[in-house]
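Omission of a single protein chain aside, the complex is shown with its protein chains in their original locations.
Going in written order, the chains are labelled A and B, and every chain counts its residues from 1.
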Amino acid sequence: MSDEAVAPPAALRPAATAPRRKQLRLPATGLLGGAILLLFLLCALAPWLIAPYDPLAFDYMAIMQPPSWEHPFGTDNFGRDVLSRTIWAAQVDLQIAVFATLFPAIFGTLAGCLIGYAGGWVDALFRRLVDVIVTIPFVVLVIAIVAVLGPGLLNMYIAISAVGWIIYARLMRSEIIAQKKRDYAAAGRVMGYGRLRIIFRHLLPNAASPLLVYWMTDMSLAILLGSSLGYLGLGAQPPTAEWGVLIADGKNFMTTAWWMSIFPGTAIVLGGMGFSLFGDGLATWLRRRA
Amino acid sequence: MTPLLSLRGLGVRIGGVAPVSGVSLDVGRGEVLGLVGESGSGKSLTMRAVLRLLPPAAQVTGQVLWEGQDLTTLPEGGIRKVRGGQIAMVFQEPMTALNPVLPVGLQITESLGEHLGLRGAAARRRAVELLDQVGIPDAARRLGAYPHEFSGGMRQRAMIAIALAAGPKLLLADEPTTALDVTIQDQILKLLLRLKDELDMSVVLVTHDLGVVAGTCDRVAVLYAGRVMETGPTERLFTRPSHAYTLGLLHSLPDAAQARQRLRGIPGVPPDPAALPSGCRFAPRCAYAVAACRLEQPPLVPVAEAQESACLRAADLLAAGREAA
Partner (left out) sequence: MHIVGILGRRLLQIAATVLVVAVLVFGLMRLLPGDAALVLLGERASDEAIARMRDQLGVNQPILAQFWDFLLRMVTLRFGDSVTLRVPVSSLIAERLPVTLLLTGMAAVLALLIAVPLAFWSAVRRGSWVDAAIRVFAQVSVSMPVFYIGLVLLITLAAGLRWFPVGGIGTGFLEDLYYLFLPALTLALSLSAILLRNLRESLIEVLDAEYVGFATAKGLPRGLVLRRHVLRNAWVSTVTLLGLHIGSLVGGAVITETVFAIPGIGRLMIDSIFSRDYAVVQGLTVVLAVLVSVVFLALDAVQAALDPRVGT
């Protein structure tokens, strides 16, 4: 008897691959998230091309105009075009999404790798740190640090980074510990690879996808937090157009000129949704591919 | 006499694929039927289809006749009376099939209340009897215990007690010993056989392990890629297989009498339900396949007394078996 596997007839194969190809595509909601992000990216990269007016130009002839064909989002208390200001603000808010998460993501990942791999007292110390941090709300901690350093975007990045890395480190640590238990890490040790090589060549790539997905969620959270701090007067400073700042500008006029805060707020919601939908889509895609 | 349970051309479709199709089986009174197949052959789906436990997305075709009544068209209230009351089911993994946050006693008494109207002290007394009957020591004290406080074998015994609480006439046992240690497997199988006699039930034992079938079942049905390949008395199937797939399964069985013979697995893997081959589903892996095998699915036909096969080469296989014997 022949021991070779008998291949199924060739004619049957395309039918089997058709549903697979569909699975390898990003899900529809992920594509929607990606489209939203592209739109905002366009606004951020070339606002002067898209915005119909100068975001800082006063126009005392058109103060607090409701939405119209000339000013689709209306005008503010200085006659500035709210649509143009919202478009220009995309620049600042996307910058917040990236800059407020870049350092935590990189440093937290590295720290998590080392903590997870080292184990022992390093790990115990880290767990205590996490115990302490979770008793103080993230927002309060960040506000306190910004208050120490002084308001402004740069100090806000520093404050968020000082606390934010812990979440990545915690995520990475548990991933590494789970991966470490698998066979190939042990195989690597048996073959006498160096520790760092085991971490970065074998453990990290396998733990990377949950990290990437969390990073997307974190960018959406960063936009929410950044605009909240902007609203409280601790983040971006006027006259910089930032969505949270725009809402704060409009909050005293909310009964008479609701459009001043509603449209920038919608931009925040869309931006946050863009990142989280894209992240969810990415997660599904990575899971299917595995 | 009509069989207790009779499947007539049972098929299951889930999202464009048909992991089970045209399954016809009979289970007689007091009989132990072995349902054998590799994982993915549709054994569990068939069992779940009987009690309508499949997800809503699954479509069931054909008939499930229980004492002559079709279960597939029964209203929701009717099928609920059958579940547990007439036909009970035991699952593979007791750790996941028992609710971790409810005491074992409650998981028995809720069934007693539903089917027999037993509540309170009477239900508790009956629950103790049941735990006692499946061989759980100190049963009265274990009523309040949670599943995680039991060992693997005890958990499986508890699940059997829960399933049998309402005195069903048929027990569907879906790989009841797969998750257990070998020594405990044997105890559980013996327990099932003893309970079958004591409670006058029939049993369908689903397994991928022919060794389990040999010592336990009266009759066997071999399932492959969602279709019945062969049925017959256990003894007959083991000595005179009339389907190339059955023969392959037997060859892959370690045999004490032929200890020095090389074990032969069946080459290849079962087909993807989304891309089933035309003709006999086993043909692509079959050493005996001829051109005709790939043209049309052979029907299940009688080949000997109480033995049915869906193999075009059945006659040749039987003849070859006679020569060897």
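Descriptive notes on the structure:
Throughout what follows, contacts are C-beta pairs under 8 Å (C-beta built on N, C-alpha and C of every residue); 3 or more make two chains touch, one makes a residue touch a chain.
In this text, all values refer to a predicted model and were calculated from it rather than measured experimentally.
Here the missing chain is touched by one residue of B:Val12, B:Met89, B:Leu192 or B:Leu247, and it is B:Met89.
Remark: the omitted chain is touched by one listed residue; of B:Val64, B:Leu130 or B:Ala163 this is B:Ala163. Considering the full assembly, A:Ile136 is the residue among A:Ile136, A:Leu154, A:Ala178 or A:Leu212 that touches the omitted chain. Of the residues in chain A, those that touch the hidden partner chain are 128, 131-132, 134-140, 143-145, 147-148, 150, 220, 224-225, 227-228, 231-232, 244, 247, 251, 254-255, 258, 261-262, 265, 268-273, 276-277.
Taking the complete complex into account, residues 48, 51, 53, 76, 80-85, 88-89, 91, 93, 96-103, 107, 110-111, 114-115, 146, 148, 159, 162-163, 165-166 of chain B touch the chain not shown.
Keep this in mind: only the chains that are shown with their structure count from here on.
For the pair chain A and chain B, the distance between mean C-alpha positions equals 50 Å.
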